[in-house]
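One chain of protein is taken out of this complex; the other chains stay put.
Right, chain A next:
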Amino acid sequence: MRIVCPFCGERELGEYTYLGDAKPQRPAADAGEDAVYDYVYLRDNIAGVMSEHWYHGGGCRAWLKVTRNTLTHEISAVEPTAGAGAAKVGV
C-alpha cells in the first residue's frame, strides 16, 4: 500500500503510522461521562469507506486524514489535518 502525502508525494506504507478513526470529536467539557466514555473507548468497526488519521513520521511529520476503503484498501482522498502546514490548510 502507498499513500500520497499532500506535502511529500507518493510514499510507501513503512513511512506512515496508523492512528485510527478520524471521526470521533472530543466532547464538550460538560458533556457528561457517557459521551467521554464513547469518545475514548468506543469505535465502529467499519467494513467499507472510513476516515482515518495517519502520521507521516518517516517523512514530513505531518498528520493526515486518509479516506480508505477497509475492504479494498482503496484510498480516495488524503488531506492534511488542521494545523499541519498552514500553507495547505489556511490556518
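Here, a contact is a pair of C-beta atoms (placed from the backbone, for glycine too) under 8 Å apart; a residue touches a chain by one contact, two chains touch by 3 or more; residues count from 1.
Here is the rule we go by: contacts and distances are computed from a predicted model.
Peer 1: Suppose you had to identify the omitted chain by its UniProt name; would it be "Xanthine dehydrogenase family protein subunit M", "Sarcosine oxidase subunit gamma", "Peptide ABC transporter permease" or "(2Fe-2S)-binding protein"?
Peer 2: "Sarcosine oxidase subunit gamma"
Peer 1: Could you list which residues of chain A touch the chain missing from the display?
Peer 2: 7-9, 11-12, 14-15, 57-62, 80, 83-88, 91
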